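Before anything else, here's the structure in question.
Every protein chain of the complex appears in place save one, which is left out.
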Amino acid sequence: MSLDQARRIVEEALSGIEYRVDEGKGFIEFIVAKENLVEAASRLKKAGFDHVKSLTVVDYKAEDKFKIVYHASSYLNEDLAKVIVGIGTEVPRSNPKVPTLVYVWRSVEFQEREVFEFFGIEFEDHPDLRLLLLAPQVAEKKPLRKDFIVKEEPIIRTKPPTG
Amino acid sequence: MSVWVYGEQKSELGLEGTITRKLEEDLYEVFIGPQHPGSGHMRIIVRIDGDIIVEADPDMGYVHRTMEKLSEGREWIKNVPLFERMAIHDACNVTVSYVMALERILGIEPPPRAKYLRTLLCEINRIAAHLYGFGIFGVFIGHSTMYMWSFADREVMVELAEKLTGARLTHSYPIPGGARRDMPQDFPQAARKAVRYFRRRLDEYRKIFLDNPVTRKRLEGVGIIPKKIAAELGVVGPVARASGIKYDARLAEPYDAYDEVEFEVPVYEEGDALARAWVKFEEIKQSLRIIEQAVDWLEKHPREAPIHERFWAKAPPLWKKVFEAEGRVKLLPLMANLKLPPGRAMARSETARGEIVYYVESDGKTTPYRVRIVSPSARNAIVFKYIAPGYKVMDLPTIYGSIDYFPPEADR
Amino acid sequence: MEGNGGNGGRVYVGNLDKSAKRAKQLVMGKLRMGKAVDWATAFSLWPVHLTTSCCGCEFAATWSPRFDAEQHGALPWVGARQTNMILIEGTVTKKMACAVRVTWEQMPSPKFAIAMGACAIDGGIFYNSYNIVRPWEIIPVDVYIPGCPPRPEAVARAIIELQRKIRKQRVASKWIEEGWRPDREYVKPKEDPCSWWRG
Partner (left out) sequence: MAGIIDLILSIIFYPPIYQLVLVGLTGALVVVIFIIWFERKATARVQRRLGPYHISPRLAGLPQLVADLIRYAFQEVIIPKTVDKELFVLAPIVATVLSILPIAVVPLTSNPAYWPIPMDYSMLVALALTTVSPIFLIVAGWASNNKFSIIGGVREAFVITAYELIAIMSILSASAAVLSFNLVEIVEAQRVWYILLNPIAFLAAFLAVLMATSGFPFEIPESENEVVAGPFTEYSGLLYGLNMGAAYMKRFAFSILMALVFLGGWSPYTPGEGILSGYLIPSLIVVAKATVLMMIFSLTRSIYGRFRLDQALEGAWRLVFPMAVLGFGLALLEAYLGVM
């Protein structure tokens, strides 16, 4: 199955919902409004996309938004397994709140927790929204946001480590 | 048509999820890890009732080395060695899809020779990684001979990779547009010898480990993941294939030379720890087949620079002279400050533990704008939470070992 | 009353600290067991089972048949209380730093540390990561092994170097005689590595 065929399937499934199509190389994304996200995801799931490969969040600081995309694919349908289809939404950086999709795709549970600690995006109704990877002090800095800049340290120290 | 409809389906699957962070009085909470022989670099918080696990809560992140953030500050090519540190014993498999994503943005396709070279190293790495997994699994169920044997035989594959790339573990072999160097002259001979040796050894593994009555008793019926739940949890790799899901990134979206070589994907229906061990065992056999085919192909076809001609054309004359004289290709200097056009790409490849997905976004600079990595272990971690409850405490290492969880890969 | 065996414990145990000191004087002073202790400690370096990072691959390979570090008497053992060596395998993250420190404190002296890999020396490829710490900020390190990852031979070499150090400088017997490590001040971390856990 090619991406075009997948696109037709998804477009059929999403009829009645407003969406915007973002194409990349090797995948296709459907961006919907925040309110329609759960509905759209449920329909995608019904169409056969049964698991999420990657919950991708990109911080567009210049445009003041987070783009949250659930890249889904299929295990049980071998045809659909050949494509990656994303369903996503965009939220402003000032108020990053999205409804959770855990109840649609259980496979995103840990990834949502990860996004929560790295970007500070809150997933409403998530059953267990805690830190996953980071220590609390580090998670406060929201390290994957673009405002957090990794400091370049001098590689050669003037003083050898004493210990 | 909303969450509620799905809610019914949820209970039907029995994936209620466990309420964490609230301890009932008669439960016993055990912190397994990070300094514990039965946890890798992670902590599993286990609540037990008698001998039965009631809750298992993986506490990850002990090896989180911030690769996604660091990659945003480093040049494209520098990220290859960075990313392979997440699973250094499976280095080629985890980096090949990053390189594929870059190639997709660049719009180039590596020459067939580079494709075969990459495939060759990927399969060598897959065998080494499976043997690593077997070894750790053996230790986890108290079978130290399995650990020793598989680590001893892993050295054969590691040496083969060293012959091919020059490094034991961290090869940094695939680069955008091709592979870093061609194989040495005597490589096919060594590879065939190794394959012959492995065919003989695998039978002994089966005897001492997979058919061992004690091992079978420990593994059978432990950590069962039914097909539907496996799809729902989104588990990958041997874990999914042991549950009857016929999914392999090499089949779904053939990359490199995988659409030209012959191989089968073993699928088992049982979904328990033993089936997972068998899947890995059979995959080693298939990898041996692929190695043979790749070596045959590489021997038959004339040597050419294993890099895209777009880059090769810009190579300094000394590089071309070295290639003509010795058949070696050195890393091209223009790779250091490679600039990618703006664009986004996703690529997936099948590592030993399952599928790894890269999302790469470029804004036209020498460094990536965003790289998102979802590694197989990160996706398999959910198994602890949903599958381990209900089994006995002594089954936890079995489940851990059978899903072949590798924390540095999960934490990135 | 510390070390007195608690309430009424004296009846059975006696003053543990005092009797231990007396036994130490007898054995180390009169019987001159120092050399034997150094010899025994050097050939019985048991690393604790704590894998901090990806160098654990080569750590595992070091004890595999091909390289077999058990030849040198080193045997990875289960708990911190029964071991006397810690092998830091690569990067130590902020979360892991606490575990490393706690494990180090749990080990009985005389104890030794080997830092493995470029990351354990100064961060290596992750030198500017926001989530790592340098191992020498947490525990005193005896031997560093360069490499990313170091080859198993290098790990075996580090064990041999540590053995040589213990036997030449008589580290173990001096430690037991004087109660602390003479050649090195105890490392005090700049910040509490476990603060994330308590806070």
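Per-chain numbering from 1; labels A, B and C assigned in written order.
The rule is short, and it goes like this: a contact is a pair of C-beta atoms (placed from the backbone, for glycine too) under 8 Å apart; a residue touches a chain by one contact, two chains touch by 3 or more.
Predicted model, so just to flag it, every value in this text is computed and none were measured.
Asks: Could you list, sorted by label, every displayed chain in contact with the chain left out?
Replies: Touch partners of the hidden chain, whole complex considered, are B, C.
Asks: Among B:G107, B:G142 or B:G390, exactly one should touch the missing chain; which is it?
Replies: Of the candidates B:G107, B:G142 or B:G390, B:G142 is in touch with the missing chain.
Asks: When the complex is taken as a whole, what residues of chain B touch the one chain not shown?
Replies: Residues of chain B in touch with the missing chain: 28-30, 32, 36-38, 51, 138-146, 148-149, 152, 208, 212, 214-215, 217-218, 392-397.
Asks: May I ask you to list the residues on chain C that touch the chain which is not drawn?
Replies: Answer for chain C: residues 5-6, 9, 12-13, 16, 20, 27, 33, 36-37, 39-41, 43-44, 64-65, 68, 70-73, 78-79, 81-82, 84, 106, 108-110, 172, 176 touch the chain left out.
One rule holds for everything that comes next: only the chains that are shown with their structure count from here on.
Asks: Can you tell me, using the touch rule above, whether these chains form a line, ring, star, complete graph or other shape?
Replies: Per interface graph, the chains form a complete graph.
Asks: Report which of A-C and A-B is connected by more C-beta pairs in contact.
Replies: If we tally the contacting C-beta pairs, A-B comes out ahead.
Asks: Using Cα averages as centroids, what's the distance between chain B and chain C in whole Å?
Replies: Roughly 33 Å, centre to centre.
Asks: For chain A and chain C, what's the span in angstrom between their mean Cα positions?
Replies: Measuring from centre to centre gives 43 Å for this pair.
Asks: For chain A and chain B, what's the span in angstrom between their mean Cα positions?
Replies: Between these chains, centre-to-centre, one finds 22 Å.
Asks: At which residue positions does chain C touch at least two other chains?
Replies: Within chain C, residues 95, 128-131 contact more than one other chain.
Asks: Which parts of chain A, given as residue numbers and ranges, touch two or more other chains?
Replies: Only 134-135, 143, 148, 150, 152 qualify.
Asks: Once bound in the complex, which stretches of chain B touch chain A?
Replies: 1-3, 5-7, 10, 15, 17, 20-21, 60-61, 64, 66, 68-70, 72-73, 101, 104-105, 227-228, 230-234, 240, 245-247, 252-253, 343-348, 355, 357, 359, 361, 369-370, 372, 374, 378-379, 381-382, 385-386, 411
Asks: Which positions of chain A touch chain B when the two form their complex?
Replies: Of all residues in chain A, those touching chain B are 24-27, 38-39, 42-43, 45, 50-59, 71, 75-76, 78, 81-82, 84, 103-111, 114, 118, 127-128, 130-135, 143-144, 148, 150, 152.
Asks: Can you list the residues on chain C that touch chain B in the complex?
Replies: Residue list for chain C touching chain B: 48-54, 56-58, 60-61, 64-66, 78, 80, 91, 93, 95-96, 99, 102-103, 106, 125-126, 128-132, 148-149, 151.
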